[in-house]
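The other protein chains are all here in position, but one chain of the complex has been omitted.
Now for subunit A:
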Amino acid sequence: MSAPTLDRPAAGSPDEAALQRQFEATIAADHRIEPRDWMPEGYRRTLVRQIAQHAHSEIIGMQPEGDWLLAAPSLRRKAVLLAKVQDEAGHGMYLYSAAETLGADRADLTDKLIERRQKYSSIFNYPTLTYADVGVIGWLVDGAAICNQVPLCRSSYGPYARAMIRVCKEESFHQRQGYELLMTMMRGTPEQRAMVQDAVDRWWWPSLMMFGPPDDDSPNTAQSMAWGIKRHTNDELRQRFVDMTVPQAQVLGVTLPDPDLALDESTGRWRFGAIDWSELQRVISGDGPCNDERIARRRAARDDNAWVTEAATAYAEKHRVH
């Protein structure tokens, strides 16, 4: 017979109504919800889904740049890239830990990723064709991630908010390193400059899609904002990213591949062309250039090394201090 669960009153009971009011008051006061606090199941589920998706993105995101680790063109660049990819593994660990405070389990989440029952950012399904891609990922992809994630440092869920503070600081380093690589390449040979422009051409639109579907097609946004899990709408964040990036592109000396990009003098904001959402749908639904490869590598890391994990567990059991 299972013990009665004291912290989970039956739905609709007077106790639950009081807890719900307390939860809402905490959110309204902009205070943090902590792991032991009562929370609505929908809030918990939404957070687990979002944090797991974020964690998966960090881990899968190691692959496109990791492909250049063995081929980085200088020892300094190799060290910078290795440190960055290592940070991403660390981010994945923080985020899985944050998800575990909500009752999730890392191994189970990893299984869900591998079985394609949970998603990761579709940006990582594009290939990295030249070394300029490493710089452009730092500048645009990490830049977009920062725009998305800095507001999450004020997420209503405490462990997630605290994880995001550290993640954002490190992302900011990555972004600067990416931009610095591009600056160096733009000062280099004509081939290097062409590589940078080509990479910008390929990554610009996918970066804009990182903010998710337009607001009028984003069913979860309203609830997530009401819960303080999300602070700005997708379109607000996307506009902010464009406004910040255009001047950086000018300093760099690259052309953003959008003929409709123009400064709106009245608002000071940059208007941009229509996004091809069918392309995003195609990549999200698994038809991107590298979806299968990304998952296959993650699966191989789990399956090929299962004997290592089993050995570590067996050893710990044998040598447990009783």
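Following the convention adopted for this analysis, contacts are C-beta pairs under 8 Å (C-beta built on N, C-alpha and C of every residue); 3 or more make two chains touch, one makes a residue touch a chain; residues count from 1.
Note that contacts and distances are computed from a predicted model.
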For the chain omitted from this view, which of "ABC transporter permease", "Ring-1,2-phenylacetyl-CoA epoxidase subunit PaaC", "Lipoprotein" or "Acyl carrier protein" is its UniProt protein name?
"Ring-1,2-phenylacetyl-CoA epoxidase subunit PaaC"
Looking at A:123, A:168 or A:280, which makes contact with the chain not pictured?
A:168
Omitted-chain footprint on subunit A covers residues 59, 62-63, 66, 69-80, 82-83, 85-86, 89-90, 92-93, 96, 131, 139, 143, 146-147, 150-151, 153, 168, 172-173, 175-177, 179-181, 183-185, 188-189, 191-192, 241, 244, 247-248, 251, 297-298, 300-301, 304-305, 307-312, 314-316, 318-319
